[in-house]
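The other protein chains are all here in position, but one chain of the complex has been omitted.
The first chain written gets the first letter, and so on, giving A, B and C; residue counts start at 1 in each chain.
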Amino acid sequence: MTEINNRDRAVFEAGIKLGALYHQFVGTPINTDMLNGLERIIEESIGVQPFVRSISVIIDTNMVKEKQNPEFGYCELEGRMLHVSLQVLYKNIIVQAEMFYDKEKDYPLMSVKKIEEM
Amino acid sequence: MTEINNRDRAVFEAGIKLGALYHQFVGTPINTDMLNGLERIIEESIGVQPFVRSISVIIDTNMVKEKQNPEFGYCELEGRMLHVSLQVLYKNIIVQAEMFYDKEKDYPLMSVKKIEEM
Amino acid sequence: MTEINNRDRAVFEAGIKLGALYHQFVGTPINTDMLNGLERIIEESIGVQPFVRSISVIIDTNMVKEKQNPEFGYCELEGRMLHVSLQVLYKNIIVQAEMFYDKEKDYPLMSVKKIEEM
Partner (left out) sequence: MTEINNRDRAVFEAGIKLGALYHQFVGTPINTDMLNGLERIIEESIGVQPFVRSISVIIDTNMVKEKQNPEFGYCELEGRMLHVSLQVLYKNIIVQAEMFYDKEKDYPLMSVKKIEEM
């Protein structure tokens, strides 16, 4: 057993934010016209939480087009439509984390990309 | 037992939309700066669904201010912060429905306000 | 314009409950072992809300099996996996409503099935 340090806390916070984003916004009714606005709001919503340094959200327009119900003209936001890039700053530690759709595994993978000391 | 008519279907759709809005967006991390953007996105998201003629969403800024955590500067969207006014059009029937916070009952009440034939 | 009556209110409540159920529980991580338990909890959760007389929830085991990620052994609850049958009682009016997956439209349809006066 070892002491919990700032790096652990920073990485933990990055995980919290991606898990929260996913389960808050997946299921939102969408069409292609509103993707830009929704991307910005998700960024703002996650960005107001503690330790978020920056965040970028992209929703895959082609997937939305394909999933839009032909009769009703909309679909729901799915995890695999999301590409999220997130920076957490905790004390002097910056963590870069990401969520993107892994086509081979058919799974929205979340991962830590980079850890830096300021 | 009686036949289900267009009025029933219109009223039913209005109920669906308000229930959906509530449980999709309550819990969203917010601060006062992003309320305007979030209101518009909720309107768009509910508006892409079938039979929605118009929708207006207002989030109570004062409640958000009061609920914002002093240390972390944000809170979560709660049902009682929402004032929603919705028009559903099904065939020739317009239903006006509403969600607003009933302070006395301490409850976010949803109700049908008006039903019109076009 | 016409007066809002008990039938309208009953039908409206049925819509609210189905919309709420959908957007609260869709996205829940599941595997086939826990479907029974989750069905009961969704029934209880919707059942504690006003005017719900009875509710039955069935999650499509075969769809879950097909969607379970082969590497990780789970998937998420989707709207099309849900078959819900709901009775609302408002004053003297009973409304029977339903959500089921319409394969042809590839859409989880919600509809009013029956309205009765007690």
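Operating definition for what follows: a contact is a pair of C-beta atoms (placed from the backbone, for glycine too) under 8 Å apart; a residue touches a chain by one contact, two chains touch by 3 or more.
In this text the structure is predicted, and so the values were computed from the model without any measurement.
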{"item": "Positions on chain A where the hidden chain makes contact", "value": "1-2, 4, 7-9, 11-24, 97, 110-117"}
{"item": "Residues in chain C touching the chain absent from view", "value": "20, 24, 27-31, 33-34, 37-38, 40-41, 44-46, 48-50, 72-74"}
{"item": "Contact set of chain B toward the excluded chain (per top definition)", "value": "22-23, 26-27, 69, 71-72, 76, 79, 105-107"}
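Note that in this section only the chains that are shown with their structure count from here on.
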{"item": "Distance from the mean Cα position of chain C to that of chain A, given in whole angstrom", "value": "28"}
{"item": "Geometric centre distance via CA averages, chain C-chain B, whole Å", "value": "20"}
{"item": "Where chain A touches two or more other chains, by residue", "value": "27, 72"}
